[in-house]
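To start, I am sharing the structure in question, which I have written as structure tokens.
Every protein chain of the complex appears in place save one, which is left out.
Read from first to last, the chains carry the letters A and B; within each, the first residue is number 1.
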Amino acid sequence: MTLERTWTDDSVTKDLAQLRATSPLTHCLTNLVVTGFTANVLLAVGASPAMVIAAEEVEDFAAVAEGLLVNVGTVTSADTDAMNRAARAARAARTPWVLDPVAVGPLRFRTELVGRLLEHGPSIIRGNASEILALVGSSGGGRGADSTSDSREAIEGARELATRTGAVVAVSGAVDYITDGEEVVGVPGGHVLLTKVTGSGCALGAVMAAFLGVSHAPLDAAIGASAVFAAAGERAAAKAQGPGGLAVGLLDELYRLGRPELVA
Amino acid sequence: MTLERTWTDDSVTKDLAQLRATSPLTHCLTNLVVTGFTANVLLAVGASPAMVIAAEEVEDFAAVAEGLLVNVGTVTSADTDAMNRAARAARAARTPWVLDPVAVGPLRFRTELVGRLLEHGPSIIRGNASEILALVGSSGGGRGADSTSDSREAIEGARELATRTGAVVAVSGAVDYITDGEEVVGVPGGHVLLTKVTGSGCALGAVMAAFLGVSHAPLDAAIGASAVFAAAGERAAAKAQGPGGLAVGLLDELYRLGRPELVA
Partner (left out) sequence: MTLERTWTDDSVTKDLAQLRATSPLTHCLTNLVVTGFTANVLLAVGASPAMVIAAEEVEDFAAVAEGLLVNVGTVTSADTDAMNRAARAARAARTPWVLDPVAVGPLRFRTELVGRLLEHGPSIIRGNASEILALVGSSGGGRGADSTSDSREAIEGARELATRTGAVVAVSGAVDYITDGEEVVGVPGGHVLLTKVTGSGCALGAVMAAFLGVSHAPLDAAIGASAVFAAAGERAAAKAQGPGGLAVGLLDELYRLGRPELVA
């Protein structure tokens, strides 16, 4: 049995209010496909995104940021140095950080990089079921960036990964499952049409990095980000004609969530 | 005289249904301007996009993908190795692939790269009239990424290029012309406002790569992709207030095309 959490839970609404009040500086090294969308998601939810990627700059920046995201979606050899430096500097400066191991498993180059990044102690690891299962060695991985498994099937793997790494592990899917190795929390909501919007999972990882700047603990940050994202996604999907309108509406709903004073 | 084809043709609707049923893994090495939009177009039409770009990864990935796109729009020297590797691996693994020679002609660096890529036997070459004419040496090329010629003027050049390379050649314009060197097929539709949406041509090339994963032959893939794209573009343009809404609506209409069960 897992506990279910939604954005109306007290701790989530409190963290969201705090996020909007303080706009945590959220440093992202993410992939080329989703950079703009991720920045827009962070702005919509209330954070202050900063896509600083130069190896010469990431250490200084990760040290002053309130949260860091490292996403290996389109990583090239030119990026690996910057990613390792950013993660190491984040740890040294006690900046909490999120690792998004996109498509880890079948591709050796990024799988080795993810192995090295794990040594820098991420606060949260967010992935789909195939990626989480690949990290615990119990699956050959997914199909490109897509999962071939259901999020529920990865709960035990997620617990194992959390225990092994000390990170909170979040498995995205129809229900998001989040665990610190002991407690397992389910966050329902979202919408299947979100799988037709590129970068919705990647952007969720960025929102987790923003919540790390305000939440009491990584478990709360992962839950808060998932719950807010799921609620906005659900609302946007109810109005959308298709995936184009959904991506636009997701930004609008992230901005509007819990602000009844904003009239339609 | 050219034959006209639209998305309601039997072979096109069959290929579209097959594409949605099987979600062909479509590997894209494309330009920085359009990466996110291209992924969203592929998801909307029903394919599974994968923007894997590292030289260390492209060979393995191109070999398992169902179709590959190489688009040189913002190519730098760091990308050329990955593009050549991907194209070579695609050919070796019999993964069909699309070459989009953006702005070839006036710029020597990319023109030489395109020359090398052509040696790896693309299944389809997609470009605007200026680009196709530049490839057969009968024009100095366009103006940046824009064509200075009408697609009709490039029909003979396209036939010559197809004969010379063995590829199907698709010339985008008010009417798209597609040829295997013998047959010339015209695909009407689309809308002039699409020229105000960046990457609409580039995304069409990606859709051709997706159709290569399901169609009987490259000629069918190029026609199917063009016909579906033109129909969605036309529908989206009929509702749009401008180019912003058109880009959003294009994604919605690609998703909705031929699905009457999706209510407005």
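Simple rule for what comes next: a residue touches a chain if its C-beta (ideal position, glycine included) is under 8 Å from a C-beta of that chain, and two chains touch if they have at least 3 such contacts.
This one's a predicted model, so the numbers in the text were calculated from it and none came from an experiment.
Asks: In the full complex, which of B:T13, B:T74 or B:T163 touches the chain missing from this view?
Replies: B:T74
Asks: One chain isn't shown here. Among A:A50, A:I132 or A:V171, which residue touches it?
Replies: Result: among the candidates, A:A50 touches the missing chain.
Asks: Under the stated touch rule, tell me which residues of chain B contact the chain that is not displayed.
Replies: These residues of chain B touch the chain that is not shown: 31-37, 73-78, 103, 106-110, 143-146, 195-199, 240-245, 247-248.
Asks: With the missing chain put back, which residues of chain A would touch it? List them for me.
Replies: With respect to the unshown chain, the touching residues of chain A are 25, 27, 32, 35-36, 39-40, 43-44, 48-57, 60-61, 78, 82, 247-256, 262, 264.
Note that only the chains that are shown with their structure count from here on.
Asks: Could you put a whole-Å number on the gap between the CA centroids of chain A and chain B?
Replies: Taking the average C-alpha coordinate of chain A and of chain B, the gap between them is 32 Å.
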